[in-house]
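What you see is the complex with one protein chain gone and the rest in place.
Letters A, B and C mark the chains as written, and numbering starts fresh at 1 in each.
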Amino acid sequence: MKGVAVTYTQQMLDTYPAEMNLDRGKLARAIDALGACAQACTACADACLSEGAEALPMLTRCIRDNLDCADICAATAAVLSRQTAYDARVSHAQVKAAAQVTKTCADSCGEHRDAHDHCRVCEEACRETERILIELLPDLEPSGDAPSRPSQAAPQT
Amino acid sequence: MKGVAVTYTQQMLDTYPAEMNLDRGKLARAIDALGACAQACTACADACLSEGAEALPMLTRCIRDNLDCADICAATAAVLSRQTAYDARVSHAQVKAAAQVTKTCADSCGEHRDAHDHCRVCEEACRETERILIELLPDLEPSGDAPSRPSQAAPQT
Amino acid sequence: MKGVAVTYTQQMLDTYPAEMNLDRGKLARAIDALGACAQACTACADACLSEGAEALPMLTRCIRDNLDCADICAATAAVLSRQTAYDARVSHAQVKAAAQVTKTCADSCGEHRDAHDHCRVCEEACRETERILIELLPDLEPSGDAPSRPSQAAPQT
Partner (left out) sequence: MKGVAVTYTQQMLDTYPAEMNLDRGKLARAIDALGACAQACTACADACLSEGAEALPMLTRCIRDNLDCADICAATAAVLSRQTAYDARVSHAQVKAAAQVTKTCADSCGEHRDAHDHCRVCEEACRETERILIELLPDLEPSGDAPSRPSQAAPQT
């Protein structure tokens, strides 16, 4: 059973005062998935640390991947939450890194899913986020080699 | 209309492999509120930047408070997501700082709620988070002046 | 032997375009110490994870404290790096939380300083940062119970 929580992501996008080239629903889903994944990874690293002395040495790779995934997902959520003077080259590269780390972390957690329930839940969070990011990536494709800023949202005077 | 998003916070707490002194439902609500508030503040700072040249100079305090609130809420969510070797003095001090910044930021956004819808939504996110944190604070009270670690969760061998 | 690195903290404060109530040298030292401490704690958590299977179970509290310290110090450095519309109540509460976590983490690392050199270095980073923060705290004291904003730096029009 998945949990749900109140978020303001969609409302913040709906009240954004300038134009936006990206699909707001798709973007909101990606931002929320990244936030939920960062939380799950932080919690999974900590739950791994609370496993017994015999399990712990086998979980070090998982803990490290959790920590990387938490940091990268949090930074990516922040980048995607900003629409002003949006630079597709930055968003695209950052979302690619996030897609990679969610895959790496899902694989690590997946190795322990039968032994540890928190790894099973965290694997699910990572796989779902990876799937959503891969769907978003084409929309972020920089157009041409020019310093592409496809949604020049901010009113520059 | 508030949005909802899938989060894994409650599931991660339910699968935590050691004991926990805190109420898991209350803790999950606080962690989710902090994550949603950090996102709203990041988005509100950016939406403020996209307002017109005449509005912008009046929004600089709001932007700064948004950025502080986003950073502090994100760090606090991470601290509360960790149960291993939990130190009440750290959690208590950090949650107090988060309660302060959500109040400060709600007040700043509140000054612009009639002019800017994103400030209205962000004020709501901040006030809700402040309320939840203030409810949580007594549970985090360090007991006595000893180096209190009330929920010594990790199996130390 | 301590390392040194190029930072731009002092230069950024010296080129800040508005007035500032705080001593710039003292502030720069605190921001740099927080940044260096966050890095040391991230690295110490990881080095602990690379210790052998017999040492690892005794290091879980140290790892957790390292992770809290890294997150809180990074957020505090960001808050102190912002001078616009500075709110002493937020800075004061956040610096107090950082002083607490650097003390807690220094104590944790200190227990392992003889066994693990990285814990000895990280303890030093935490103690130095705690000392600098405690020196800074009185300068951040909110004046009275009014919504104190002592260095109202931003030109609000």
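By definition in this document, contacts are C-beta pairs under 8 Å (C-beta built on N, C-alpha and C of every residue); 3 or more make two chains touch, one makes a residue touch a chain.
The structure presented is a predicted model; accordingly, all values stated were derived computationally and were not measured.
Student: According to the contact rule at the top, which chains on display are touched by the left-out chain?
Tutor: Spelled out, the missing chain touches these shown chains: A, B, C.
Student: Which residue, C:Ala78, C:Val101 or C:Leu133, contacts the hidden chain when the whole complex is considered?
Tutor: C:Ala78
Student: Based on the whole complex, identify which of C:Met58, C:Val121 or C:Ile134 touches the chain you can't see.
Tutor: Only one listed residue reaches the unshown chain, and that is C:Val121.
Student: For subunit B, which residues lie in contact with the unshown chain of the complex?
Tutor: Considering the whole complex, subunit B reaches the absent chain at 45-46, 49-50, 52-53, 56-57, 60, 63-64, 67.
Student: Need a quick check: the contact residues on subunit A for the chain that isn't drawn.
Tutor: Interface residues of subunit A facing the absent chain: 57-58, 60-61, 63-65, 67-68, 71-72, 74-75, 78-79, 82, 84-87, 89-90, 93-94, 96-97, 100-101, 104, 107-108, 147, 154-157.
Student: Which parts of subunit C face the unshown chain closely enough to count as touching?
Tutor: Missing-chain contacts on subunit C: residues 1-13, 15-18, 28, 31-33, 35-36, 38-40, 42-44, 46-47, 49-53, 70, 74, 77-78, 81-84, 116-118, 120-122, 124-125, 128, 153-155, 157.
Going forward, only the chains that are shown with their structure count from here on.
Student: Please name the chain that ends up farthest from subunit C once chain centres are defined by their CA atoms averaged.
Tutor: It is A.
Student: Would you kindly tell me how far, in whole Å, the mean C-alpha position of subunit C lies from that of subunit A?
Tutor: The mean C-alpha positions of subunit A and subunit C differ by 27 Å.
Student: Counting only Cα atoms for the centres, state how far subunit B is from subunit C in Å.
Tutor: Chain centroid spacing, subunit B to subunit C, equals 19 Å.
Student: Out of subunit A, which residues touch more than one other chain, so two or more?
Tutor: 46, 49-50, 52-53, in rising order.
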